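Accompanying notes for the structure given below.
Yeah, one chain of the complex is gone here, protein chain that is, but the others are all in their spots.
Now for chain A:
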């Protein structure tokens, strides 16, 4: 909520017909507020204003499950249709009126304790707290009357009574809700001369800094911790002016989502510890990008100052349409158009949106932040068609994991900045790109084609993997894979490696079977979604794998494949839960890809799915939860090694950011090229280092575990003499005499289109088309060895997080032992 926006809203006259009010703003001193009732009566005497149509506030949406449940309310005399059960505050949002609030948050339960959202409702004796009041048919809501203004001003005065005036040294300064709203709605003077209260700060661990005197007891953090994060760490202590937020006994906040309390705190009580006193928010440049530390692909905003990444914040990315069936229709619209006389005419977005606003003011939805301009209901009765983007992109709601949020300091440490060659003494010597590429190309030509091996790392983008595959193929080798997919990955059927239900679709499930996966550490956002489902639908969760702690009720079924066999054969009590479920979901962890008997295990899982009716035409509940950002795109591009033991016979190994690879079996005389951005595990064995750019420095395509391709954008310049990954391979191919035919990102993307066109449909989830039934019979035997956990340490999984000091502190203090 920008300050300017709020201020202009407050300044805007609520009645355009009386021009005298225009000049009558209102920092304070208000003859009308002295006797609100009489001036309200005077306002009523004015003729009903002809208000301009308003657009709903960002993110506000109306979805009518059944149209007969729609009710009509009037917000400032302006009629809006909303579904039954919405609150007054939501109705105002649909009408385009922003109500000031502190405790209300759309993704948390309603507390109604800050009283900032008071509005006047006709025939109600007192102002009502709009966030907690359900809207009733025909309700006349007034948000801009003297009564409402006086109420807000009074609430503001009470809040500021005990809030310190330390904005100049507060990290929230500039993006503080209290600051903004006191400018817009507060009084211009205080009447309190007493001392302000002070509260002892709490130690919540290495991530969240607390200045508890600033707290206004909105309880958002308490509700977040207990509802979303699923840890009962925070609570409210004391009564009256002794009320404070705390952990009761000295205790750290151990949730993997704890950083989100920084975002939801409306004041500076909870701020980021690593970011403390580092920068002001108005100095920062925001770049909308994608997180790569896990396979979820959380939508993030990278805030940078100059060449430095200062912080990472979540970005809201949700579209309005969640109706998958509708989108799958074969006659999906591709062009935007108007139909004036039953003739479809292509049209541009501005014209169409203007038309839409004109015709349906209350139901026009503009989403300013992306390409997904959607329109949800009453589609056919309108003469306007807007193409709808494939499926909803709603990946991380508005939360991100602590690893995503705080890994950024790893981008400044251990960086490779010059091409280097290992000399005879075993030390690296910086050389020019010309020399480095010449040596690599020369060695690559000295070995036999089948001795060339290329391995893409877990942070590789699709463009560079495409280039690497093309380069190796031109050199005559086809031994290329992405780390983490195992030696014999199944890249033939897309449904065999993506999350078919989609992250959003998990919310419809009522039974979860987790096989060899610990979503809490492998994909914290997916786990948050499962928790949400468990809370909302009372979904049952059973897991097979090593014993771990979940933040929701779940049942430990067993540790290894034997339990799976029992379930498949119907000998396990969990079978009844699956078969009785309406929308059962099975999630298989990608850690199983590394097992020798993975085909056998997958066929057992498919048997369970078949018996439990998990895969139906209207519901696909068989999922794979990938581990790394690069995996899905790598399998889509067909990065599959020709032989499973190519490492043992390799003479030339090209590691493109591959660090978590066991190179013990590599022959001693093999030549290893490491292309990457961090001096991590891969560098120890490398002969040549080619410095590349990290995800915050390049434009790259990543596909997340549900098959949604998204793009990162460069936020900061590259470090030293580093180059983008695909450019290095393109340059190397030319030096080696097998020049790749693309010179630009556009060129390489059109090459990708011929291999995996879904990677170019950015921000769209492309579901798999063919089911599991096409797989050949498996003859492999299941090995009864228990499943292992795929991620040892949640906070350190890749080269960036391993280089991060904050992540090291987290692993030392917060890691579950």
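As a working rule, a residue touches a chain if its C-beta (ideal position, glycine included) is under 8 Å from a C-beta of that chain, and two chains touch if they have at least 3 such contacts; residues count from 1.
In this text, contacts and distances are computed from a predicted model.
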| said: Considering only the chain that is not displayed, what protein name does its UniProt record carry among "NADH dehydrogenase [ubiquinone] 1 alpha subcomplex subunit 6", "Arp2/3 complex 34 kDa subunit", "Sedlin" or "Glycosyltransferase family 34 protein"? | reply: "NADH dehydrogenase [ubiquinone] 1 alpha subcomplex subunit 6"
| query | Thinking of the whole complex, not just what is shown, which of A:197, A:251 or A:739 touches the missing chain? | reply | A:739
| Among A:590, A:731 or A:814, which residue is in touch with the absent chain? | A:731
| said: For a quick check of understanding: of A:162, A:500 or A:718, which residue touches the chain that isn't displayed? | reply: A:718
| task | Identify the residues of chain A touching the omitted chain, counting contacts across the whole complex. | result | 432-434, 693, 717-718, 722-724, 727, 730-731, 734-735, 739, 743
